[in-house]
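Handing you a structure now.
Chains shown are a subset, placed as in the full complex.
Letters A and B mark the chains in the order given here, with residues in each chain numbered from 1 onward.
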Amino acid sequence: MEEQQMMAAAEAILFIAGDPVPVRSIAEVLDIDVDTAERLMEKIAEAYTSQHWGLQLIRINDAYQLVTRPEYGEYIRRFTGAAKEQSLSRACLETLAIIAYNQPVTKADIEQLRGVKCDHAIAVLLEKNLIREVGRLDAPGKPKLYGTTELFLKSFGLSSIDDLPPLKPQQAT
Amino acid sequence: MGYQVKLEVFEGPLDLLLHLISKAKINIEDISISEITAQYMDYLNQMQALDIDIASEFMVMAATLLHIKSCKLLPKPAQQSEEQEPDPQQQLIQRLKEYKKYKDAGEWLHERYMVYSNMYSKLPEEVVDTGEDIKFSNVTKQDIAQAMMDLLKRKNASQQAQPVVRNIKPETISLQDRIRQLTAVLVRRGKVLFSQLVSNKFSRLYIIVTFLALLEMINRGWIKVQQSRPFSDILIQRKGLRWKNNR
């Protein structure tokens, strides 16, 4: 199969899937190796950047997903009647930052860093599916360990957790 | 009602301290404990004066600050104990610096979120065997309830197990739920104005459902409504509606 056709087939699959499609699924369906599939996806992503207007191909961990460009979110909400995602409270953002950079991490660690109770922020983040329990610490009380989810990556435009910028060392305020 | 002063809200004692430090335009390292302690206590006093609950963390920090301040007034302890106990002021500075890093990271996340929460994805197409004919002959109302509960459970489970896409989420409110809520309101209050049931902070769907619920309740003879003239507020009154009607 020619490359052009493989790209077309991959695009059709991404459209039908809706959800992120792992590179290896693409490789399997097109009967090519994973590296070739990977290069194919990169090419599609580039083509979307240059040719498409309202859509883009994003990478989340080892999978690719077709999504709309953020600039047009308002029109989509107008069309579907969906409510705008509310911005997260500062308590939630701080808690999320601590979890993202230190995962897996316990509630006690988070509270130590923030200097306040974090139950509410953690509950909200769990409900919004931005964090999840990833296990329990082998210590007295077996405290829960928290980590971020794939939805976290997507919601913040990160393709993996390594995409987070390094924390700024604090000098001047 | 007393005179209300708007007091800035802080995420905790560390947040408040950072605010005081930035207001003083100094580096975290250069804090003067006696000054910062005075300002910190001043803030707590204001909160108290306004009858705001002061979280215990703020009190603990107050005690820490006073402890550091008192240590400074005392003569330097002997060398051995200095080795054992780290300087509490340095400890506090360290905590503030750590906290500030995540506070800044939180701001960075906020900016990203404002952009990327505007991206939407498409729902997957359903794969079904279209050749099959459906048979509901053995299906009971219990099966319908079970299917709904399974769905809700699956939704809960999938949200925890493999969180991937946030699709567009239209808010859903069921008519039955709304009827139940309105019944509760009317049983409690006897009468209510339509404007009290909806306000512009609710979605259009919510208002529509409320309206449909009222129509249904009129239909069932549970309530009576009055409007003095077109576009004026609608008075809704209980009529033959008792709580058990709703069971």
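One rule holds in what follows: a residue touches a chain if its C-beta (ideal position, glycine included) is under 8 Å from a C-beta of that chain, and two chains touch if they have at least 3 such contacts.
Just so we're clear, the structure is a prediction, and the values are computed from it rather than from any experiment.
*Asks:* State, as a formula, how the whole complex in this structure file is made up of the labelled chain kinds.
*Replies:* Whole-complex stoichiometry in this structure file: A x2, B x1.
Simple rule for what comes next: only the chains that are shown with their structure count from here on.
*Asks:* Nearest whole angstrom, what separates the Cα centre of chain A from the Cα centre of chain B?
*Replies:* The answer is 23 Å.
*Asks:* Quick check on the complex: what are the chain A residues that touch chain B?
*Replies:* Going through chain A, the ones touching chain B are 15-20, 58, 60, 65-74, 76-77, 80-83, 85, 87-88, 90-91, 93-94, 96-98, 100-101, 113-117, 129, 132-133, 149-151, 154-158, 164-165, 167-173.
*Asks:* Which positions of chain B touch chain A when the two form their complex?
*Replies:* 11-15, 18, 21-22, 25-28, 55, 57, 61, 95-110, 112-125, 159-160, 162-166, 168-171, 203-205
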